[in-house]
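With one protein chain held back, the other chains of the complex are shown just where they sit.
Presenting chain A:
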Amino acid sequence: MSRIATVLKYASLVGAAVVMLLPLVVIVIAAAKTNDEYLHSGPFDLPGDWSNVDNYVTAFNDGGMLTGFVNTGIILAFSLVGSVLIGSMAAYALDRFTFRLRGLVIAMFLLATLVPGVTTQVATFQVVNRLGLFNTRWSAIALFLGTDIISIYIFQQFLRGVPRELDEAAAIDGADAFTIYRRVILPLLKPAIATVVIVKGIAIYNEFYIPFLYMPDRDLGVISTSLFRFKGPFGARWEVISAGVVIVIVPTLLAFLALQRWIYNGLTLGATK
């Protein structure tokens, strides 16, 4: 390739990298400033003391981030275990059995993927309310499980590649369907379970509207809603808000660095459902 083309290619890549990173870098800078420093300096002026963690302490204690992490953790644990069990059971039934309503059931799951989630909340709210789940963590857990078509899809894709001889052999040995599911299918699904946990885990960690709508109680704040509430009390205190943003992003960054390959594969699979 000609020289100019190579230069242009790298220039565009570096340019894109700057655009992607700059908005985040200035947040890290702001998070280390004192209030006085923040008010009297521009976004690119470096803080006097990089080891200043006061804003992180304020964000964590006064901003309810600790409550947020606890609630997000509880919801994640229940939703992920539930997703894996429900998704793998549904996939097992749909992939390994032929039964009369199979086509209808598959069509029902497929059609549900087309329903845009946010809008139906208008009516979902009534259902959640009538079940007595409003303002409990169960509302978020139930909704994450109830609209969980991606994990069924991921498990089904994976099961298709698992030879049937394995469960047939177990059936000849006298195992019933439930034993086959638990002793043969579930262990074989391990890689797919990892994908589901990553895809759903990131989605639940980032979910804003469901906890915002169904869990308005302050003690039930999750990561997203706790950070959203920074807008009020810390309105103009950008050094504290910035610290809160960094606290929210760091776990995502660590997960990304540790699980890069899984994340690329899992999320593209999830998006092409």
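As a working rule, a contact is a pair of C-beta atoms (placed from the backbone, for glycine too) under 8 Å apart; a residue touches a chain by one contact, two chains touch by 3 or more; residues count from 1.
One rule holds for everything that comes next: contacts and distances are computed from a predicted model.
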item: Among "Two-component system response regulator", "Acyl-CoA dehydrogenase FadE", "ABC transporter permease" or "Putative tricarboxylic transport membrane protein", the UniProt name of the subunit that does not appear here; value: "ABC transporter permease"
item: Of A:30, A:159, A:192 or A:215, the residue in touch with the unshown chain; value: A:30
item: Touch list for chain A against the chain that is not drawn; value: 1, 9-10, 12-13, 16-17, 19-24, 26-27, 30, 42-44, 86-87, 89-90, 92-94, 97, 99, 101-102, 105, 108-109, 112, 114-116, 118-127, 142-143, 145-149, 152, 177, 181, 202, 205-206, 208-209, 213, 223-225, 227-228, 230, 238, 241-242, 244-245, 248-249, 252-253, 255-256, 260, 263-264, 267-268, 271-272
